[in-house]
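Only a single protein chain was left out; the remaining protein chains are all shown in position.
Naming follows writing order (A, B and C), and every chain is counted from residue 1.
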Amino acid sequence: MNPHSLPAPIRGIVPPMVTPLRARDEIDVPGLERLIEHILAGGVAGLFILGTTGEGPSLSYRLRKELIERTCHQVRRRVPVLVGITDTAFVESLNAARWAADAGADAVVLAPPYYLPEGQPELQEYLDHLVPELPLPLFLYNMPALTKVSFELETVRRAMDNPRIIGLKDSSGNMIYFHRAVGLLPHRPDWTLLIGPEEMLADAVFAGGHGGVNGGANVFPRLYVDLFRAAQSGDFLRARELHSRVMWISDNLYHVGRHPSAIIKGIKCALSLLGICDDFMAEPFHRFREPERDRVREFLNGL
Amino acid sequence: MNPHSLPAPIRGIVPPMVTPLRARDEIDVPGLERLIEHILAGGVAGLFILGTTGEGPSLSYRLRKELIERTCHQVRRRVPVLVGITDTAFVESLNAARWAADAGADAVVLAPPYYLPEGQPELQEYLDHLVPELPLPLFLYNMPALTKVSFELETVRRAMDNPRIIGLKDSSGNMIYFHRAVGLLPHRPDWTLLIGPEEMLADAVFAGGHGGVNGGANVFPRLYVDLFRAAQSGDFLRARELHSRVMWISDNLYHVGRHPSAIIKGIKCALSLLGICDDFMAEPFHRFREPERDRVREFLNGL
Amino acid sequence: MNPHSLPAPIRGIVPPMVTPLRARDEIDVPGLERLIEHILAGGVAGLFILGTTGEGPSLSYRLRKELIERTCHQVRRRVPVLVGITDTAFVESLNAARWAADAGADAVVLAPPYYLPEGQPELQEYLDHLVPELPLPLFLYNMPALTKVSFELETVRRAMDNPRIIGLKDSSGNMIYFHRAVGLLPHRPDWTLLIGPEEMLADAVFAGGHGGVNGGANVFPRLYVDLFRAAQSGDFLRARELHSRVMWISDNLYHVGRHPSAIIKGIKCALSLLGICDDFMAEPFHRFREPERDRVREFLNGL
Partner (left out) sequence: MNPHSLPAPIRGIVPPMVTPLRARDEIDVPGLERLIEHILAGGVAGLFILGTTGEGPSLSYRLRKELIERTCHQVRRRVPVLVGITDTAFVESLNAARWAADAGADAVVLAPPYYLPEGQPELQEYLDHLVPELPLPLFLYNMPALTKVSFELETVRRAMDNPRIIGLKDSSGNMIYFHRAVGLLPHRPDWTLLIGPEEMLADAVFAGGHGGVNGGANVFPRLYVDLFRAAQSGDFLRARELHSRVMWISDNLYHVGRHPSAIIKGIKCALSLLGICDDFMAEPFHRFREPERDRVREFLNGL
């Protein structure tokens, strides 16, 4: 598989993989291998590493490079690998993209630089400069709650004129934005439109989106794949039932802790309890302590 | 001068130096040297590099390291050098701190990791883990508009119990916060409390703060030093007159562009017009084009 | 029909009626009558007056009372009338509720008091005090963008224990919130759950909601009723096609002006061009001027 063989659009679930760690700057290598196999066994359409759920911005560049290489090696082109290259520094985004290309990844994923907020014209010019230097095709990643800046729809529309930009992952949680993004699809039949929040996966597919980049698919990949398929095939009753299970995960597993990091902590804790990988978190976050871990255990037992 | 000889507190103006660039990943070396001499000639109390005004997060790590080394070499311990090590990745903050120590800098400056927002307990634990590994003393940098997370005053109070944390730069623009921070000073007579927004420099000094980290001091270092001294000595009339000149700079030079980057663009453009250094900006920002440059030229001529 | 005969839940479209005005404090009476008949002819499930689209907070209390009376008189119990009583002053909410009851309305609708933000415990206590004094059953109205305070889901859950509170209109635009609200429905089989943003009407009905309070139904009531029915009956293809027409209205009619008032201005302007009612706006807003009016005319011609 090479970039030209990427499905266009990609349809299905592309889990934003957590990064199994053993220590501050050390990958849990066996855990990573088990996690990749666990996810791929669920029938996913791709794998997205170094995103928000993957704690990308918290990892050293050395570790990011190692993760890219190990992941691509383990996946062995069974599914496309998408690599997050979001960075406040243009040069570091380029470096990461080159590591991804060298390792055999299929595409890169980019949210707006997230320190000093850009205006949309600045963001457009940035894309104009960055994309020609990227060795892989690019997905835009709309995540305004964390980057402060959105890829506004005019900017997305303009990006669609560049064939090297091939899709959008929308994690805004704004369903009106997503519907508008669906409305742009006729401009690019090969464009992939994926949704971040898993609570909106069914909505997104009903609306005409192509799938989801949903954190819970680290733990329960099959469930999300099944929900995607039910929604895509118009099996409304089954979609509603699977959706209610996703809501149950969201209402419980992601609310054990109090801070925004609770979602990632919950996923990693569940994976640890399932024996898949370590739940070590990169600074400034830390794994759940025993009381929270007990609540996650209870949650898993209740399934 | 070594870290132990840092004034405690530092009193005066510590300009957040812009980073003179010639190209995307290249320092304007002669410009950097001229800029440092220009600033030091103004009587400043220190130099802060790799902050927001210094486009720190936009620079490659390679260039950050080079900038640290060149700056320390050029300053030759005439004033303390403070180095921004804010990063989303713990390991990279540590790396930058080591470069700073190796180059002979005097302290490092850290805002909260700025991607996924931490809760205050997470932020405190992060400091607990980071500070013991830092080879230099640390200033906290409160910049919630850009980092989303504030160093809340309870966290600052707690940090004061750690002698390796030696001060706070507050760029919140929240004068009530600053007054509360002044109220904490009796806990640590050696603590340095500096203000970011130059429009509030006089207020901050009247309130009991020790000085400012003010972007305009790149261009007009003497003006800010004079304002600091007038305020500190209680020369109220002179302080008010100098303050009105600072307001005039702020009202004009920083509002030539429309986006938040306009402040840095304005400062770099003025420095370029004064023949001090290049106005190249790191991505995703770009120097003013001719119409804006003409307005900055007019502004300088009007002085 | 009396309050006890309100469908429970109400299923369908309950348009948030604009308030036809001729002058600052004068109802366009013939326009009001025509508008009500126009809307009712579309097959709606109810009529909601004095909401955001109805410019409720901008109207004098005298005019609000007159509007309640005229509307109830014109509707003649053909559909339930819901009356917005949101107010910063408890006593004025009560007064409005009594006018509604006296005029024969069926329910009242309340968003949180919207000046100084309440905490959720304060909001719960407020409901505890208000509801027993209301002469009509109550719908909660979640509109955090305008009230700053949300009816958080714990507060909604608690409100469900009070049989005098009979439903929730969610205008948050947050689809995850809406899904969670759907998840509360088993606690109260008679509870009505409606969505505000029309762009999410189909999603809301697929998700298990009961209908919409959609501004565009002032102009095109039949379209929204048809979309509701298609979604409810699982006619997925037809729902998608009707949804795309709603998106087209949203993308065009609501973006003629630049400010948040543009939606109401667009709706009123369209109604005026269709000869249904005047487009006078209550202060601090003003009807479109000719250039904007021309764009709305073009939009209508393009239909």
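Brief remarks on what is shown
Methods note: a contact is a pair of C-beta atoms (placed from the backbone, for glycine too) under 8 Å apart; a residue touches a chain by one contact, two chains touch by 3 or more.
All figures in this text were calculated on a predicted structure; none of them were measured in a lab.
Contact with the chain not shown here comes from a single listed residue; of B:30, B:121, B:163 or B:234, that residue is B:234. Of the options B:78, B:129 or B:179, the residue whose C-beta touches the omitted chain is B:179. Residue C:125 is the one among C:125, C:154 or C:298 that touches the chain not shown. The chain not shown here touches chain C at positions 24-25, 52, 57-63, 88-92, 95, 112-119, 122-123, 125-126, 129-130, 146, 148, 258-261, 264, 282-286.
Although one chain is not displayed, chain B still touches it through residues 173-176, 179-180, 183, 197, 199-200, 202-203, 206-208, 234, 236, 240, 243-244, 247, 250-251.
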